[in-house]
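Quick notes on the structure that follows.
Of the protein chains in this complex, all but one are displayed in their positions.
Chain lettering (A, B and C) follows the sequence in which the chains are written, and residue indices restart at 1 in each chain.
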Amino acid sequence: MKDVCVVIISRANYGRIKSALSSFKSKDELNLQIILGASALLDKYGNVVEQIKSDGFTIDSKAYTTVEGETPTTMAKSTGLLISELSTIFNNLDPDVVLTVGDKYETMATAVTATYMNIPLAHTMGGEVSGTIDDSIRHAITRLAHVHFVTNEISEDRLHRWGEEPERIHNVGCPGMDTVKNADLSPISMGELKERYGGVGGQPPLDEDYLVVMHHPVTTEYEDTRHHIRETIDAIRELQMPTIWFWPNSDAGSEKIASEIRSFREKNDPDYIHYFKNIQVNDFNRLIANCSCMIGNSSSAIREGSFLGIPAVNVGTRQNARKKGDNVITTGYSAEEIVSATKNQLSHGYYESDKIYGDGNAGERIANVISETKTIKLQKELTY
Amino acid sequence: MKDVCVVIISRANYGRIKSALSSFKSKDELNLQIILGASALLDKYGNVVEQIKSDGFTIDSKAYTTVEGETPTTMAKSTGLLISELSTIFNNLDPDVVLTVGDKYETMATAVTATYMNIPLAHTMGGEVSGTIDDSIRHAITRLAHVHFVTNEISEDRLHRWGEEPERIHNVGCPGMDTVKNADLSPISMGELKERYGGVGGQPPLDEDYLVVMHHPVTTEYEDTRHHIRETIDAIRELQMPTIWFWPNSDAGSEKIASEIRSFREKNDPDYIHYFKNIQVNDFNRLIANCSCMIGNSSSAIREGSFLGIPAVNVGTRQNARKKGDNVITTGYSAEEIVSATKNQLSHGYYESDKIYGDGNAGERIANVISETKTIKLQKELTY
Amino acid sequence: MKDVCVVIISRANYGRIKSALSSFKSKDELNLQIILGASALLDKYGNVVEQIKSDGFTIDSKAYTTVEGETPTTMAKSTGLLISELSTIFNNLDPDVVLTVGDKYETMATAVTATYMNIPLAHTMGGEVSGTIDDSIRHAITRLAHVHFVTNEISEDRLHRWGEEPERIHNVGCPGMDTVKNADLSPISMGELKERYGGVGGQPPLDEDYLVVMHHPVTTEYEDTRHHIRETIDAIRELQMPTIWFWPNSDAGSEKIASEIRSFREKNDPDYIHYFKNIQVNDFNRLIANCSCMIGNSSSAIREGSFLGIPAVNVGTRQNARKKGDNVITTGYSAEEIVSATKNQLSHGYYESDKIYGDGNAGERIANVISETKTIKLQKELTY
Partner (left out) sequence: MKDVCVVIISRANYGRIKSALSSFKSKDELNLQIILGASALLDKYGNVVEQIKSDGFTIDSKAYTTVEGETPTTMAKSTGLLISELSTIFNNLDPDVVLTVGDKYETMATAVTATYMNIPLAHTMGGEVSGTIDDSIRHAITRLAHVHFVTNEISEDRLHRWGEEPERIHNVGCPGMDTVKNADLSPISMGELKERYGGVGGQPPLDEDYLVVMHHPVTTEYEDTRHHIRETIDAIRELQMPTIWFWPNSDAGSEKIASEIRSFREKNDPDYIHYFKNIQVNDFNRLIANCSCMIGNSSSAIREGSFLGIPAVNVGTRQNARKKGDNVITTGYSAEEIVSATKNQLSHGYYESDKIYGDGNAGERIANVISETKTIKLQKELTY
């Protein structure tokens, strides 16, 4: 029996690994351990405790680790706190493998703690390039990780070039696609959303054309955060269509974005926008699958978006170097550019499905690799 | 005026960066900030507070961050605690550049904190390969660092191959060589050492042939630690020559090594060995420059040793893949191999000086690069 | 020269110690050190950095220590984190005396850290009884503190009965009264407030009768928090007068209160209420000095309120056992009781000033005691 421990640190994390959790659970030779930390426990960013339980999983340990402030200082401090907590939790749970997902800043905490404790570390999404500070984090985790579950050939090739040992690299696709592939993608109504998630704002009808907006902070552009979000706000104001808008994640700058949105609401009371903190993955997929255009800088427009062929306007630098499908138009930060690109997408409509982030069977492949690997060597030996 | 902040986390760290500190201090356009953390504050591992002050530097902040236990768990937890502390200290000192040294596990704390806080990070020794877990840490830090001060061409070449941007890479040599180059290397007597550093054990004469032993834990071989140190002890017992032995550093396994050494002393009371916790860099250089052979797994046998041509027996895997000069014979862990290699070295005697880790001007070059660089771009763009 | 270090952990804290800070600063033999931590740095709860600077003080160190979640778990964890940070800061600043204010949960961190580090601890508000969990914290700090600055004779008497040594007890009054006494208490307009502090909600006129509402969580009644705030909301809704409402402090339950208020706003859009996170002490005093009734469970209705003779309705158990003046009517949690008591207060109008919390010279007395005390004995010897 092998204990596989997955550390989930945000709602997005959960969506990107859920199919692998199911595959782990279905295998007799694996015992799944789930740890929740960071924003995954916070209502403000989308507490996933209830969702995980209702999906039939058991949570082994929970740790509050987000230090308030939403500044670069507290991003670092929260990471330190998470390492401190995980060291105790790993020591008590004693897992055989730890799996960490993606590149959010707290992910580094899982990577450092597991590798320092001589626990083999598996990592998803290694080798991707977004063109932001997340790259440094993702690539640093690659250097610590013992098993790489990459999502496409470009990433796979990159890891080879960097000298990672071939037997550690597995191109399995993105588990986020698994969820999309098997999802119920029927339209969702404003009423359903409202009842389940509350939120604030007007009641835009979702049986017409509607937009989905997600604008997260770019931590290296911390000083320009207010300027950038104002442009996005101006664009949405000009488009004035039914819009579902998600509050930002917890990266440094988040509080600035939230405060600009609140101030806009206060002054303009826009009845065509409804704001949600977060919604469950399945409802999220139904929502974006039927929207006319996604706007902002979330990677879901690029990843899930390509699989589903959703027209998307990708704003600014946050996804700079990430592999993109035809469904994406990238713009600068100005309201003008955003509006113009959105209009083009609205007239274009849906795209063909593009499997650049996997075919929807990643979770099963991940579980197979972990289950079948006899021993994972702790000492890495780069090929050069 | 540019604030350059150096985080020192061990006695070895200080020795490896001291010449750069002097160069920083001598430049009007730079303001040096020094932070001490981790084992640099602990008497047991060589508190460097007094030495740093007597060398004329001012310490800006001190933080105790080593969690007791000397296990893999506490290595992780101590790193988390150091991140937490550094985030507050950086926030208060507000440096323009942070410099971190080498690859000890706590070094990662400096790297994570600085980069998360959008402070440009410079790193020494990037691209070296020792063949131990330190490699993962060193390479992960390279992925976070914005400026790389490498010590030789092999390292430089490796960083290029990994896609690090050429303008960020500076082959300056190892600042540890600077200290050696300018050092007084006259013989040191047992009496001098005893008076300055106390220590325990016999009074071996240092005007005869003598050995210097350093055996540190290999964290990935945590379970075999006791077996390995016993072999080294047996070897020294068979050689039975005047010997100066240094207690191990604070990595996981350290307590096991110390306990075996104590137990050996208790039973055998070997009057030919004297044990020190640590001694100042200048006295250390005098000590090794005049010894007949260095034994163990410290990198100083390989780095300073090559510059000074000191015969060295490198035991086990800890320095596996590190670039070595002719002065080094590497052996397995058995007492037999260690004894035989040492006898070979004793009959060979001193080697030619080999400049594979630099020519002794690294500190000045580092200070020049930092002083002359206008802006350090935070967003890294790997060449592939 | 004596270094007096004051740790400020919230906006309320600052208001309650500001006059002492001024007195410290005016004395040549004292050197004031100011540390900011916890909610004092958070915009959400009233960041006081700018105010402290504009009042002419220098901040020596800042530490983010509030762990997100606003649950009992994070109250404890935040306190642990603050201790960890303060230990490093005290070690670097090396104060001769530390002063801590009141009974907010983080105050315990200052008390534990200073006393564990053998630094004499002075404490304000010892011996007060509010009838809530704050009592346990306040009384525990009294047991740690070396100098007690109490605010009235009842408190003084209590400390004597508990065996605290008489020479450590100083009845100086509450420094919060000093600020009130010397304050400009002219009316403040909605326009002024809005311009300075933003806030959200309607524009109630403040030249008519108006209410000031503060409803904080009671941590031991964590489970009933939503029920209680809903009653207060219902009462205000029924009264439907111009109202200024302050968001709750950061105690566990705070997020529940905020969410109920937001939900009420969403549904009812009450134009007679304006909500502020916090405002500066001087503007706060102008605001309450001219209101018709204070409603809620803040101690300012009882302390500043008695000095100024402001009609107040004190809701629920949070101030249960605190000494109250004639200006206060205490009620249960029901909307009905709150409405009825408020109507009584509106018809009564202003009360006589009551000096039960001091005459307005506390800060000067505190500074004198600290300045004149030669040595503060660390070893306490209770009288029984």
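One rule holds in what follows: a contact is a pair of C-beta atoms (placed from the backbone, for glycine too) under 8 Å apart; a residue touches a chain by one contact, two chains touch by 3 or more.
Worth saying up front: this structure is predicted, and the values here are computed from it rather than measured.
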Listed residues B:S23, B:S61, B:T74 or B:N282, member touching the removed chain:
B:T74
Of the residues C:D135, C:E165 or C:D354, I need the one that contacts the missing chain.
C:D135
The one of C:G163, C:G332 or C:G349 in touch with the missing chain is C:G163
Which subunit B residues touch the hidden chain?
41-44, 64-69, 71, 73-74, 77, 81, 198, 200, 255, 259, 262-263, 266
Just the residue numbers, please: which parts of subunit A touch the chain that's not shown?
61-64, 81, 84-85, 87-89, 91-92
Mind pulling the subunit C residues that touch the left-out chain?
72-77, 79-88, 90-91, 105, 108-109, 112-113, 115-118, 129, 131-133, 135-137, 139-144, 158, 161-163, 219-220, 222, 317, 321, 378-382, 384
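We take it that only the chains that are shown with their structure count from here on.
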Relative to subunit C, which chain has the most distant C-alpha mean position?
B
Cα centre of subunit A to Cα centre of subunit B, whole Å, reads 39
Just the number, please: Cα centre separation of subunit B and subunit C in whole Å.
51
Mark out which residues of subunit C touch at least two other chains, giving numbers and ranges.
64, 81
